[in-house]
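Heads up, one of the protein chains got dropped from this complex, but the rest are sitting where they should.
The letters A and B name the chains in turn, as written, and every chain counts its residues from 1.
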Amino acid sequence: MTHPFYVFGSYGFAAVMILAIIAWTWIDGRLRRRELAALEASGIRRRSQRAPEGDAK
Amino acid sequence: MSDISPAISRFSDLANPTRFLAFSARLIPWLAAISAILFAIGLYLSFSTEGDYQQGDTVRIMYIHVPAAWLSMMCYTIMSMSAIGTLVWRHPLADVAGKTAAPLGAAFTLIALVTGSLWGKPMWGTYWVWDARLTSVFILFLMYLGLIALNRAMDDPSKAARVASVLTLVGFINIPIIKFSVDWWNTLHQSESIMRLDGPAIDTAFLWPLFIMALAFTLLFFTLHLMAIRNEIWRRRIAAQRRIAARMASREE
Partner (left out) sequence: MTALFLRDLKLSVRAGGGALIGILFFLTVVAVIPFGVGPDLKLLSRIGPAIVWIGALLACLLGLDRLFQAERDDGSLDLLVMQETPLVLTVLIKCAAHWIATGLPLVIASPLLGLFMNMSETAIAATALTLLVGSPAITFIGAVGAAVAVALPRGGLLVSILVLPLAIPVLIFGVSATYAAVEGPQPFLPPFLILIALTLFFAVLGPAAAALALRNTTD
């Protein structure tokens, strides 16, 4: 009554799903951070940070 | 207004996105490390303990299936609490918490469904049966997908959040149905063996890997949830900054 196929299939599927959501969350974060950095580099600041510097170009 | 110190003195300080970002940046690495360690311990225990005399090695599937199922219900409960926070207290981050939890909950529900199905084939002889527990968990999965679709269908995040919160709360009735379905109906799925008034019906040798894996799954969920909230805050900031940039650009013309 061992059925290793089902056991490994379950663990394998769970591993794939978990790695997928970890990867998706992490990559999404990296992309957002890169976009934010790109926006900062092109001079667009948040309102709260822009105030003391005046109108940034 | 420009200088918000990231220090957190009260829990309600977390409502401020800047403070939340600073707080989560410190917390996430620890949560990730601890959940990785717990997974390592849990996996080791899962495979080193003996199999059940009746079920053999397939009982090891329980160490994935049960935590995933617990987590799918806990995630929906967290989404429901976020929904109340959005509708009643207008907490700024409640809607972000609710929106980001939905894909994670859907993933864990899918893991529970598939591993349960793979456990059912050798044990019950069938991959699927429409008994009360399996049907209500499948309905939970459909509700997660519906909420994800709803959140994506609306552009305005705050409006989407309030509407999705209403729907989340309406669907919460499914959670007690799932929990008690094995008591109320004659199901093929076994009845409660752990969360019972009389105490667990499972031998302690099986409880250890189960609880360690459950804890590992829970910490993994919180790690990913915090990361996802962070991503969503960034996403909204990007959108806001782009809007400001567009307005500035049009003003210069």
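Here are a few things to note about the model shown:
Criterion: contacts are C-beta pairs under 8 Å (C-beta built on N, C-alpha and C of every residue); 3 or more make two chains touch, one makes a residue touch a chain.
What you are looking at is a predicted structure, and each value in this text was computed from that prediction instead of being measured.
Taking every chain of the complex into account, the absent chain touches B. Of the candidate positions B:L27, B:A149, B:L207 or B:A239, contact with the hidden chain is made by B:A149. Annotation: of B:V129, B:V163, B:L215 or B:M248, B:V163 touches the absent chain (contact as defined above). Summarising the interface, chain B meets the missing chain with residues 87, 135, 139-140, 142-143, 145-146, 149-150, 153-154, 159, 162-163, 166-167, 169-171, 173-174, 177.
Here is the rule we use: only the chains that are shown with their structure count from here on.
Separating the centre of chain A from that of chain B, both taken as means of CA atoms, is a distance of 17 Å. On chain B, the positions that touch chain A within their shared complex are 1-2, 4, 51, 54-58, 60-61, 64-65, 68, 103-104, 107, 110-111, 114-115, 118-119, 121-122, 220, 224, 227-228, 230-231, 234-235, 237-238, 240-242, 244-245, 248. On chain A, the positions that touch chain B within their shared complex are 1-4, 6-7, 9-11, 13-14, 17-18, 20-22, 25-26, 28-29, 32-33, 35-36, 39, 44-49, 51-52.
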